[in-house]
Structures are given as C-alpha cells and as structure tokens.
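In this view, the complex is presented without one of its protein chains, the others remaining in place.
Residue numbering begins at 1 within each chain, and the chains themselves are lettered A, B and C in the order written.
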Amino acid sequence: MSRTPSLNLLVLAFLLSVAAVSGCSDSAFNTSFVYSAGTLDLMPEAQNGTKDIDGVKALLDKRFGDPQHLEAWLKMPVDFGGTMTTVGEMTTAENGIPVVKLDVEEGKSLPEKAGSIQFVSGACAGETVEISGWNAETGEATLAVVPSQSVASGDICFVDGGTVIQSGRVLYMRHCSHCHGTSGDGNGPTARYLTPKPRDYRNGVFKFTSTNDMSKAAREDVLRVVKYGIPGTYMPSFLLMTDEEHHAIVEYVRFLTLRGEFERKLVAELSSDYSKAALDSRLKDEKKADILKELNEFLADDLKESANSLGDELAEIWATSDSEGALVVPSITRIPDSSESRRRGRELYLSKALNCADCHGIDGAGNGPQTIAFEKNPTTSELYNEPGLHDVWDNLNQPRNLQLGMYRGGRRPIDLFRRIHAGIKGSRMPSFKNTPHEDIWNIVNYILSVPFETEPGGTGIAPSAAAAATVTAPPAN
Amino acid sequence: MATVTPALDAHGHADDHSHGHAHQQSFISKYVFSQDHKIIGIQFLCTTLLMLMVGGALALAVRWQLAFPWQNMPVIGQLFGLFQTEGGQISPEFYTMLFTMHASVMIFLVIIPILAGAFGNFLIPLQIGCDDMAFPILNMLSYWFMWPAMVCFACSFFWAGGTAGPGNGWTSYPLLSDLPQAAPGSGAPQTFWLFGLTLIGVSSMMGSVNYLTTIINMRAPGMTLFRMPLTIWSMFITAILQAFALPVLTAAGFMLVFDRLGTIFPTTIHSVFFIPANIIVNNAEPTVGGGQPLLWQHLFWFYSHPAVYIMLLPAMGMVSDMLSCMCRKPVFGYKPMVYSLAAIAGLGFIVWGHHMFTSGMNPALGMTFMTSTMMIALPSAIKTFNWIGTMWGGNLKFNAVLLNCAGFVAMFIVGGLSGIFMAAVPVDIYFHDTYFIVAHFHYVLFGSTLFGVFGAIQFWFPKMFGREMNDTVQKWHFVLSFIGFNGTFFPMHLLGIAGMPRRYADPYLHGYLSHLLDMNRFMTVSAIIMGLAQFLLLGNFFYSMFRGKKVGRNPWNANGLEWTAPSPPGHGNFDIAPIVYRGPYEYSSPESDALGQDYILQTVPHVAGIKSVAHH
Amino acid sequence: MKKFWALFFFFWPTVAIYACLIAPSRGWWFPGPPMSRTGVQIDGLFYLILIIVTITFVGTQYALGYVLWKGATKEPGSKAVFSHGSHKLEIMWTIVPSFVLVFISLSQLDVLAEIRVISSFPKDAGKPATKVAEVMARQFEWRIRYPKPGTELTTEPSPEDLYYVNELHVPTGKPVVINLRTQDVQHAFFAPQLRVKQDAVPGLVIPVWFDIKEVGEYDLVCAELCGWGHFKMKARIVAQSQGSVDKYLKQLEAEQNEDGTKAESAEE
Partner (left out) sequence: MNQVTFPTTEDGLKDFMKIVSLFAILGSILILPGCGRVPDFGGGAGVVPDVTFVTGDSEAAVEAPTETNETASNEAASSGAAGTFSGKVVMTGAVTPLPPLIGKGAEVKDKEVCAAHEVANEKLVLGPGNAVQNVFIYLNKAPKGGKPLEVPAEPFLFDQKNCQFHPHCAIVPVGQLVKVLSGDPIAHNTHTNPNKNPSVNSLVGANDREGKVSFTYKKAEPTPFNITCDFHGWMNARQLAIDHPYAALTDENGSFTIPDLPAGKHAFIVWHEGADGGYVERKFEVEIKSGETTKMQIDYPADRFKL
C-alpha cells in the first residue's frame, strides 16, 4: 500500500520527461505555409481538386513547396543560389564511377568548390548526387554514386543549387517570421500588436519603390527597406547583416511574394464561377453534378494551361521591374532649395490641380478632409466602418503627417520625388507622373521645409534652426 | 513538576484532550475558511508550493529559448499549442511575458507568502506561546486575498489566448507599462497585473499588522524580547518593513493605473504622472503631459528594495533557529544577530537608488546611495560569521535540515559578495541590467531564501502534521537542487561579465555574445535537473503528510515553545499555557547536562531543585 | 556519509573558483580589453573588488567547510561546545569589513564623478569636448543625427542635419559627447567594449561622453527592456581618425541630397 503514491509519482515524472523529449522530436511542429483567404473561399473541390486533377493548393505546392521542402520554380525571377550548368559529356572512370563534364553558359563561371549537383531535366530530373571530385577549370565532376537513370548530355543540372534560398529561409524564420508570418502573410504572432500592420507580401505590392507606377518593386527597394527600416513603423533596420544575408533575405521575400501572387492569380481564374458564394447562387438553377463536371474540365485543361502562362506573366513583370527601364529618373536635376521654390511648391500643394491638401491637410499635418470622410471599398463598393483612407489590405492608412519629418520611403530628395511621381502602391496616394518634374521638385522642396516652419501652414520658409522645435513637438491634432 | 511532564516527554504521545475545542467545527470552518493560524499557515504553504512549480515551468520556458532560440518549445509549447505555423517557436513578445510572469509569480506568489504567510502564521503564536493570532479573521482574510490576486495574474497572462500578458518585466517601468500601445500586453493585461499586485499588497499588509500586534502584545509570561527566537525577531522586523514600504508601492500602482485609464477615459481620469510630452509610440498620436518616468523607478524601488529583505530576513531567522538546533549549540552572538537584522531593515530603506545608477539620476545621489549600499553589506557579513560561529564546535546532525541551512549560508555568501560589485557605481555601470544582476538576485532569493525554506519545511513538518518527512529523499532533493542551482546560476556571473544583457530573447544576434550559446545550453540542462528535483520535495511532502512516520511533540529535541505543544497542536495550541524561563538556544548548557540531555526547553523552570534531583 | 557532506561543501567553491580561473581562456570574460579611458578605470576597480571578494569568498566558504568537517569527524556522543559567542570576535568582524567597505566605496568616487558629473567632463584641448551626434533610440533601432559638417549639433533637429541608422561614426583619440535621447520608451545605450552604459529616458536629453583609443568597430546594444524587440537593437560604433570621419560625413551628405539624376549621368 505504500507503493500506490510512489507509482503515481513515477508516472508523473515519466510523463514530464516524455513530454519534454517528444517536444524535441523532428516531427513535432512542422512549419507550414498557409493558403490565402481567397483560396479558402473557393469551393472545396476547387481547392483540393481530385486525385489526378490538381486543385489550387496542389498547383501551388508543386511549384513552391513548404518551409521544410522548398520548390525552386525555375522560371521565377529569384536567385535560388547555385550555378546552372548543362551536361557536356559523361565518361566513366576506371572504377566505374561516372565523371560528368559540366558546361556553364558564357559570362557565368563555375564555383571554386562544389558539393553536389541536382538534375533538373533529363532522365534523373529531381535527383541530387554528391560530388567526390571537382575540377573548377574543366568543370569535370566525379560523382560519388551512380545516378539511378542514365545522364544524357544536354541535361540541365545545378551545382550546389538552392543555397541562397536555404539561408534566406533560415534567416527569415529567425528575424522576420514572427511579424511577417511564415508565409509572408503579415500575420505572425507579433503582428497583432503593431500599427501599421506588417506588410502582407502576397498581393505582390510593396509601397515604397524606386520604380514607376505600373511596375513592381525592384530588388534594390526591398533591400533598402531591410537595411534602413521604415521610420515611424515597427520595421527596424537590419543594417548590420552581411551582404550575403541581405541578399538571401531579399530573395526569400521575393520567393514568398511570387508564391502569394501566383496563388492570387490562380484564385482570380476561379473565384467568379467556383467560389463558395458563386456555388450557392448557381445551385439555384444548376445541379451540383454539372458544376463539378464543368469545374473538373476547367481545372484539367484551362487552369493547368493558365498556371504556366500566369507564371510567365509574373516572371516577366517582376523581371522588368528590376530593370533600369522601370526606374523613375527625374528629367531635370533638383530645383535648388530656395524660399521661392518652396513658395511655388506650397502653391502647387494647395492647388486644385494637384489636390495634395485634400489628404495631407493645408498645414501638412496629415489631416485633410479625406481623412474624416467615409469611403467605399472599391471592390465590394461597401462603406468602411471607420472614416479615413484605406489601402489595398483594407487597413486604415492615414496620409503622412509631413510635420514630423519622418519619411517612410526615405528622406533623400529622390525618394520624395519618387513617392510623388509613382505614387505609393497599394495606398490611395496616386501617381503624379504627368505633373512636370519641375513642379514635383518644388513640392519636394516645400515638403522638406514643412517640419521647420515657424507656424503651421506658413509660407514654407525655413526659420533659423533654433526655432525648429516643431519636429519633436507637432501640434496635436 | 507534574505539570511540565507532558512538555518534557521527548517522544510524547499527542494527548487527546488537547484537541478538545475542535469538535464542534464543521469541515469548511475548520479546514477551508479557518481562522486557526496553523491551518492558514498550511494553506499558505500548499498554495505557494503549487505556485513554485508554476513559476518554475515559466522559468524553464525562458531557459529553453535561451538554449535553443527559435526552436519549438517542448511541454509548454505543446500545452498552449502556440504558434503552430511558426513551428511552435516562442515569439519574442511571448518571451517577454514569460520572464515577466516568472518574476511576478515567484516574488509575489511564492517567496513573500511562503515566508511571512506560511511560516509567519504557523510559527509566531507557537513560538511566543499564545493560542492564536491577535486578529484571526484578519488573518484568514490575508490568505483569501491571495486568490483574487492570483486570478488577476492569471487573467493578465491568459488574456487573449495565452500569448498576451504583461511583457514589461516585473519592474514594469513606464512608458512601456504606461502606454497601452507601447508593448504587447501593455493594455488590459498590464492593468490586471497592477490590480493583482495591489491585492497581494493588501494581503501582506493584513498579515504584517497582525504579526506586529501579536508579537508585541501576546507573548507568553517570561517571553521577553531578547528571549524570542530569531525567527520571531525576523518576522517582527519583516512586518515593520512591509507596513512602511507597501503603501508607497500601492500608491505608485494606483498612479500608474490612473495614467493608464487616461487612455480609456480621456476626459474624466487623465493623469500623466509618468508620461512626458510628445512621445510617439507604435504610430499613435504624440502624448500630451509633463510627467517623469523616473518617478516610477524611485517609488517602485522604495518598496521593492525593502521587499528584497522581506524576502530574506525571515529565512535568516529560521535558519538561525535550525542551525542552533542541528548543531546542538546556542546561536553564536544572539544580540548581534538581532541588531544586524534591525540594521539591515533600517538601511534597507535608504539604498533603493542603487537600482538606478544608470538611469540618469543626479550623480551626487549616486554617491550617497553607493555608500549606504556598501554599508548594508556589513550586517549581512556579521550574520554570516555568526552562522559559521554557530556551527563551529557544534555536535552536528547531518540531516537534510542542516544541509539546507549550510546551503543557505554558502549561497548567501555568494549573493552577498556579488552584490558588492553592483554597489560600486562605476562597476555597476557595466554590470547594470546584465546577467550578473540576474545571478546576484537568484543567489539571494533562490539560493538563500529557498534553501532556508526547504530546511524549514522539513524542520517544522512534524509540528504541522505530527509526522516526519523522509530525510533520505530530502537529501537527494538538496543535492540535486544544489547542483542544478549552481549549474544554472553560477555561470550567469560569467555571462554578466561577458556583457550579456538581461531580457534578450536572442542574445546570439550580437557578435560578442554568439559564443555563449553552449554555456546557456549547459545552464538550461542544469535548470531542468533542478526543476525535476522539486518533484521529490512535493512527493515527499504530500506522501509524508499521510504516510510519514508518526512522531511525538519534540522529534528534534529542540528548545522552542512550539515543541512543548502536541504535534499537530490542537485548536488553541498548548495544553498548558507555557511560562518562559530562558532563551530558546540553551543547547548543551550546564542545566541541560543536569537533566542528562543536550537541550532544555524554554518552559523548564531553573529551580535549584532540578539540579539536586539530578545529583542523587 | 557525514564526511561526504563536509567535503561536498569544500568541493563546490573549488569548482566555482576553477570555473572563474578558466573563464577568461574560454571567452567567458569581458568582451575584449576596455577601449576607453573610463573603461580602463572601471576594469581596474572591478579587479580590485574581485580580489577582495575572492579572498572573502575563499575564507568564508572554506571556513564553512571546515566547521562542517569538524562536526563530521567529531566522535559520536561527544558534547557540543557551549558558547554564546565572543565579543572580541564580533567587534573584530564588524570593524574590519566596515573599513574594507568604506575603502571600496571611497575608491569609486572620482571615477564616478568623471563619468557622470557634467562639470567634470574632460576637456578637449581646453574646449569642452565636441558633440558629435545625437543618438535617438526608438523601438527597435538607433537613429543617428549628425550636424552638417562644419556646424554645431543643435539640440533639436535643423534642416541640414544628416541622418543614419544603427551606425555611429566617431573620431578616436579624443573625448566626444553624444546627446542621448529616446523617441518612445526607455532604452539604454550600452557599448560593452567601451564599458559605457546610460539609460535613454523619455523626455530627457542626456549627454554621454567617451573616448575611444583605437580605430575599430564596437558593438552598441540596448540594455533596458524596451519591448518585444529589445534584443533586435543591434548597432555599432565605428571609431575612425578625424579625417575619415569627415570624409564619411561628406559622403553621407552627398547621399542625403541625392536627386537621382547624378547616378544617371555617371553611367552615361
């Protein structure tokens, strides 16, 4: 009888340590990418497809994988890391171990060291083979094992593929995921406490870009945000990472963005006819069986085709956005910052032709009439619950208070020029690309002087620095 | 003579009539809403032991993150199923909540109540020889006020599904704790936390008023102040500390609450005690106000530094009692012990500034606070030497009680010495808010106080339940806890010297800290050992409560009054109202020799008769 | 078994001391030698205290072990010494420590004054040390504001100031002052290698001075809980010759006035 409590205690201790150890097992808590609300609004058959027909989820996962097993979709404009080569000829050493001669396209060079090659096309596509010997000059790789299938010349294979995206994933999970979420949906555990909300990459929209209004963000833009943070938000500066780390993170963010946008495009193909809502209304005068039949046909050919064309579109727009052509470059150099130029800038700022004050307020305090007006959600054309301007993420997104001297997209004149010229993507700030660049420069000069005005809404002439207290003491609105 | 025999009976059998008064009580009034100081004390003890495990679990979660940053967290991670998509990793704001709640639970729900609440309640009437506390109902309330406090803490932690909770550290410095938008859990959870704090304050205040009155007014005949056991002295001084320091904290707490309510009722309540103007946090409107955050630090530490001694003095007193019993030897320098207790308490009120050496406080203040802080090391030193002196030449009984007391002394030395580094301002400028601090206060609060408590639990267990705890298990518990403890906290000194700041969820981001990961792993493993070891204590405690070996009134052959009462004492404690003839530490005295034993109860009259009887 | 316990209490302080002895070789010690003058002084004081403390530690711990050993080796049944203590001893171990403690605290004062008392800030060639920059802490980064080259730092921003984040460039070999302030909650400016730490308190502008001996990069971290991202406030202090600091500021000024067209022309 003196045993019973002892047994209980044993069991307790046992459970405890088992729980502790099981917490460390590999299987527990595998990280996963979440699907967008749009996907989950589709009718289940559209999401999951059937055994042999891919639904949206399958189409997505086959091209992007999950956080433990990333898929590198070659056509995506992302530097996954590694060197792409083609198999020249394949010889066999006396010991029966095959030696592969790898050719790299002109301009590129083979890496000094190489650990493995991964075949992308050919018989053994998807197979990764360790390299026992490597000659960087000739590109001869002695394979550690014999590939399962025969390797034909012309097969494409990667040398040490995916290294960048790998370290990007690791860095992202350590530094970014708790706000931006594992899948870049801006909904990590910390996100709920932050205003403004962390960016949801999946719309493929980044606010502060150097590119023109119809382009996406360039690598450079994402890099700037990572390095210097966004003043006035919780996005901190990660300046002190190495260049490799910066590069890896930027590429992984691009990867997540493309995944999200690809998902959105797939959903756009289906949502009008096969969303849950559409299904309900259709069931009034159609039979479920017919709809399913139709859906399966659609998934089987139309969507399968468009999946590829959509991928090409994405690749194209993101690639071009990264090119010189997309950059916003002023046609004239900055108008020298003079009181005259500022006065002109203020006139333009207040003019009905440009309407800046409508949102930013006549004294630049970000309190224009638009901020108290109720507006409609442009897609559903329903009124928002709270007054003020909203962005494409449906978050309240008030115009900047220019008196604080905090410039989220950067404080260089060129940054402000680009904000005005290209607008702020995803927000209600329109593009002023047709406004003469001279005028834009005048406005820039005025805006830069606002924090130092002697009295709010003044002439925009900077006082002596001593009177510049308005930076830290803006009039409470 | 005959009247004292039952009291003399070493292996005495509890007499039934001592329980006389207890019959007509219902179960509820006897064991739940009891006004009997013993029951209340035991209620406190069980509650705090439970909370000890809770706080420990939180600590282990913290250690987990430090050893395996951003890896999925076992046990707790699975319990709450946190952050599935994040792979169950602790998110940074949850980390801040973990260490905040660990400190809050351990300080306010474990250490303060277990000393004053549990042992203060149980021992004061027994040791000064009265039948109960001065205000039994107040006493009962002081226990039952802990529950709303615990509920408040629970609310603050589990608000919004387990990942909210105050994340501002137990010191909750403004503005972080003042502006709801400043940090996760600075909203409702922080307010709950403050209410919980206030309720705890109410509970301890009730307790201390009670202790003061009881100790001053209800001592048994002959129990002069300098015949009181050091336990009673320490409880007495602790009660004074609490009575004077608590109101300040309560006031500060309400000031903070009013500041916070300002954001909810901007028109009615809108104080800005701690809020300066034009602060922009989390993209909110700039603040209005002309408050001063430093004010909170002054008010808070004016309570919380004395509170450190509230968390230590009773343990010191109890250890003195236990040591002298286990060494069968009077306490070395009884009066110096009393005076140094008083000195610590006195100085404790004028050293709070040493928590603020880097806060931008006037340097002149820094100098005075440095000197007073240095001085407070003196009485502590005296006590240490006296404890060693007590053990010297003693007839040591190597049981877990003695070991825990020795552990107490050893750990207290470390904690005291590391304090000197922080007392010196220039050195503290470097050590402030590094792990050196963490090491220091864990050595004082865990190393000293808890080892003292572990001993005390075993020492007075027979008086509580009439049974004894298993000594072997207690020894296992001691050695595992001791090794685990030092393995966990001694390296923290080195981390501090290496400049690792506190409250970092991921120190290894910083180049100069990245090599400390392995050491942190080692510390975490030690912490886990220590944590598991506590199950031995609990197991032994509850097992012995029902199955332990029955013992008589005085199993340790100690001198104190409590040992003349039956085990467990019935309602009203003593079967004969005790009369005190001498101090509590007369072990191995000539008189006791005369009785042919190495102890002599305080109630034994020293009439020449006894000697002569012995001579025949 | 008794002996075992006595030895146990001899054993652990020995391990502790051993750990401390090997610590520096394992990198469990200061992050490099002190790189500022006050840093050197602080380390000096630390080692002074360390010596005193170590002696006390060894003395008391082994005394504890010793009395336990005596108790363990006492033959069973023998009587304990009956003593209520000794006045001489009490007085002795009251006086001695108090002298030591007073000595320690006095030895700190001048260094403290030099570090904290503004009136005793070191002079740089007769003039008060130059204010090189304002360091504005915010959740969770350090925003640095330099005066336009050739101008004085103003307490509040002026139009021509230069801004950067998480990287503070200062000249070596002479005392420099920064204005420390915070935009939101409380932070602390902690440069481990320089042994400099000062809280940034909301509503206050606190001048902090230090002088860096050698050119190099030194960590700058936050040492006061400032929210969930406390640990993210990773920055560095870049100590350079005055010349290269000026060069850096010139270049920063150029970048800051970048109007996007120069780059163009450069390419063509």
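What to note about this one:
Following the convention adopted for this analysis, contacts are C-beta pairs under 8 Å (C-beta built on N, C-alpha and C of every residue); 3 or more make two chains touch, one makes a residue touch a chain.
For clarity, every value in this text was computed on a predicted model and none was experimentally measured.
In the complete assembly, the contact with the undisplayed chain comes from A:120, out of A:56, A:100, A:120 or A:328. Contact with the chain that does not appear here is found for just one residue of B:30, B:270, B:547 or B:606, B:547.
Of the listed residues B:102, B:260, B:328 or B:571, the one in contact with the hidden chain in the full complex is B:328. When the missing chain is restored to the complex, the residue among A:89, A:340, A:375 or A:394 that touches it is A:375.
Within the entire complex, the positions of chain A that touch the omitted partner chain are 2-3, 6, 9-10, 13-14, 16-17, 20-21, 23-31, 62-63, 65, 67-75, 80, 118, 120-121, 126, 128, 158, 161-162, 165-166, 169-170, 173-174, 177, 213-214, 265, 268, 271-273, 277-278, 281-282, 285-286, 301, 304-309, 311, 317, 352-355, 358, 369-370, 373-376, 378-379, 381, 389, 392, 423, 428-435.
Basically, only the chains that are shown with their structure count from here on.
Centre-to-centre separation of chain A and chain B, using mean CA positions: 52 Å. Note: centroid distance chain B to chain C, computed from Cα atoms, is 31 Å.
Taking the mean of the C-alpha atoms as each chain's centre, chain A and chain C sit 40 Å apart. In chain C, the residues touching two or more other chains are 139, 228-229, 232, 234.
Among the residues of chain B, those in touch with two or more other chains are 91-93, 183-184, 277, 280, 282, 506. Contact residues of chain A toward chain B in the complex are 2, 5-6, 9, 12-13, 16-17, 19-24, 28-32, 34, 67, 173-174, 177-178, 181-183, 188-190, 192-196, 232-234, 404, 472-474, 476-477. Chain C meets chain B in the complex at residues 1-2, 5, 8-9, 12-13, 16, 19-20, 23, 27-32, 38, 41-42, 45-46, 49-50, 52-53, 56-57, 60-61, 63-64, 67-68, 70-72, 74, 78-86, 89-90, 93-94, 97-98, 101-102, 104-105, 108-109, 111-113, 115-117, 139, 183-186, 188, 190, 192-193, 195-199, 201-204, 206, 219, 221-232, 234. Only residues 175, 190, 193, 228-229, 231, 234, 236-237, 239-240, 328-330, 332-334, 405, 411-414, 417-418, 441, 448-449, 451-452, 462, 465-466, 468-469, 471-472 of chain A touch chain C when the two sit together in their complex.
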